[in-house]
Every structure is written in structure tokens, then in C-alpha cells.
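Read through the structure below, which is laid out as C-alpha cells, and then see the notes.
Note that this complex is displayed minus one protein chain, with the remaining chains in position.
Chain naming follows the written order as A and B, and within any one chain the residues start at number 1.
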Amino acid sequence: MSDNKKTMIVFSGDLDKAIAAMIIARGAAAMGNEVTIFFTFWGLNLLRKPEKVNVKKSFLESMFGLMMPRGAKKAGLSKMHMGGLGTRMMQYVMKTKNVPTLPEMITEAQEFGVKFIACTMSMDIMGIKEEELLSGLEFAGVATYLGNADEANLNLFI
Amino acid sequence: MSDNKKTMIVFSGDLDKAIAAMIIARGAAAMGNEVTIFFTFWGLNLLRKPEKVNVKKSFLESMFGLMMPRGAKKAGLSKMHMGGLGTRMMQYVMKTKNVPTLPEMITEAQEFGVKFIACTMSMDIMGIKEEELLSGLEFAGVATYLGNADEANLNLFI
Partner (left out) sequence: MSDNKKTMIVFSGDLDKAIAAMIIARGAAAMGNEVTIFFTFWGLNLLRKPEKVNVKKSFLESMFGLMMPRGAKKAGLSKMHMGGLGTRMMQYVMKTKNVPTLPEMITEAQEFGVKFIACTMSMDIMGIKEEELLSGLEFAGVATYLGNADEANLNLFI
């Protein structure tokens, strides 16, 4: 185990939880940690490119793709979403307080050297293809996660 | 602390979170870890037998029992449940991809030696009796959890 490694599983695609994850990741990276984030299930949606990408999908995969938010900019609050009103209020308040947006936080985290891993099993189930996701990702499964977690001294499930 | 012990608290009874927990548990067990899962609150519903069991309950306990899903097969998605439609879509997709169902994953995890502990305090509050739960469980409280967590190098709350 190493004192300067951290992992997070980002299972949630909610705006608020993703912000919490990015603040922890960026803070830990700034303090000299190697941070690895595994994006799985709804968390994968945070990594989707905002524009439609032409890839071959089954009917159900296309349906899932349409129903889920395409990218971090579309993420909503886990509470008080209120048809988008609460989410927009939160985004507005963050802007007035000079807090970066979630997409900016994600870019920053990558620039700070935080390693992003997309869970391949979730991608398969949800029909998300590599071309639909941001660049700079790695692709791996649970064994890689467990190997990273074994070396880390902080492991969170978000 | 041991490098090959892991614990999870499964608080959620949601299909997607339970799948994530079982994939981690099974992966860790396959890599030689002793894995202990504490099922608490809504997570207990994952361990309920699918059929009705005749046990003596107070009126409120019976109400809770009726309102909560009976067993892993009835678990729904935390997002996009859509009155059951999204959940059935997810289950259908998993089947087409040859991913085991959640009840199958739970059985497999037990066969792989993952230890399942049902939280007795939650059982008491929710009025769930031992006879209503799957076989092969242990029953314990927070002190047992903390003892296990102290020896583990990965502890997640799901």
C-alpha cells in the first residue's frame, strides 16, 4: 500500500456527486497523489462527448444512448433537480461564486494527471463505444480497479 | 490490516448498485480475497426470499414488508426505472450480453466464498425475520462490521 495513491469509483452520473468526486480528485492530485477514477454505470455518461457520434448500435443500445445524458454538461442534481430548474440554479450559483463548471473540473482533473478509466463491462451493457467518450481515457475492468485499490490508501465509491 | 481482505456495506437495494457490488465482490474473491458484505437498510431486501414466508409481524412491520421489494429479482434501477420499463430493458440487455442476472450473481458470490452478513439492527427496524432471508447468511451488527473493516484494505459503502 502506498500513502499517495487514491482511487474512486464514480458510479453516479449526478452533477453534485461528480462535483464532489472532482474536488477530491483535484485536491488529492494537487497534494502529490496518484489518483485513479473508475467511471462505471451512470458515471460513464459524464465522459460522453457532448455531440452525437456515429457508431453502430443495436436498437436497445441506441435507446439507452438517447435516454441517458450525453456528457457532464447535461448532468443533473441527485436532489432538487426539479425538471432542471434546481440544476440550473446550482450551475448559476457556482458561476457567480467563480467555481468551475463540471466539464471544466473534468478537464482540469485530467490536466492534473488524474487517471480516468472507463469500465468496459458497463460500456458493453450500456452500449457505449470508445469513440463516444472523451479522449485521454483508459479502458479496463474490475481486476484493474482492484489492483489499483490494493495499492491505494483511500478508496471511495461515489 | 491484511492485503487480501475487503468489506462492503450494501446499503442500497437498487439493481444497478447491487450489480456493481457483486461484480467487485466476485472479482475480489476470484483474486484470492476474503470478502465480507454487510447488507443493511434497503440492501436487506436483496436477501429476501422471493416467496412469502409466514412469520409473526406487527402491523407496521407487515406494511414495510409489503412495500419493499421481496428479493433481488424485484430490485429496480436507481435511475431510469421508469415504472419498471428501464429496469426490464436493462435486464433484457444483460441477458443478450450473457451477463448473469442479479440473483445469479448473488448465488455465485456465495459460492465463491463471499461472506454475507445481514445487519441485525436494520432487520429489527424493518421487521425482517431470519426465516425470510436466504440461507447461508450470518447475522451481526456494527461492531462486527468495524472489526472486519479494521482488517481489510478496501472498504466501500454502496
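Here is the rule we use: contacts are C-beta pairs under 8 Å (C-beta built on N, C-alpha and C of every residue); 3 or more make two chains touch, one makes a residue touch a chain.
Please read all numbers here as calculations on a predicted model, not as lab measurements.
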For this session: Touching the absent chain in the whole complex: find that residue among A:41, A:116 or A:157.
Result: A:157
Exercise. Footprint of the hidden chain on subunit A, which residues?
Worked result: 3, 16-17, 20, 23-24, 27-28, 31, 33, 78-80, 86, 89-90, 92-94, 96-97, 99, 153-158
Problem set entry | Residues from subunit B at the interface with the omitted partner, ascending | 1, 9, 11, 13, 40-42, 60-61, 63-64, 67-68, 121, 124-127, 141-143, 145-146, 149-150, 155-157
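Here is the rule we go by: only the chains that are shown with their structure count from here on.
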Exercise. Subunit A to subunit B: how many Å between their CA centres?
Worked result: 25
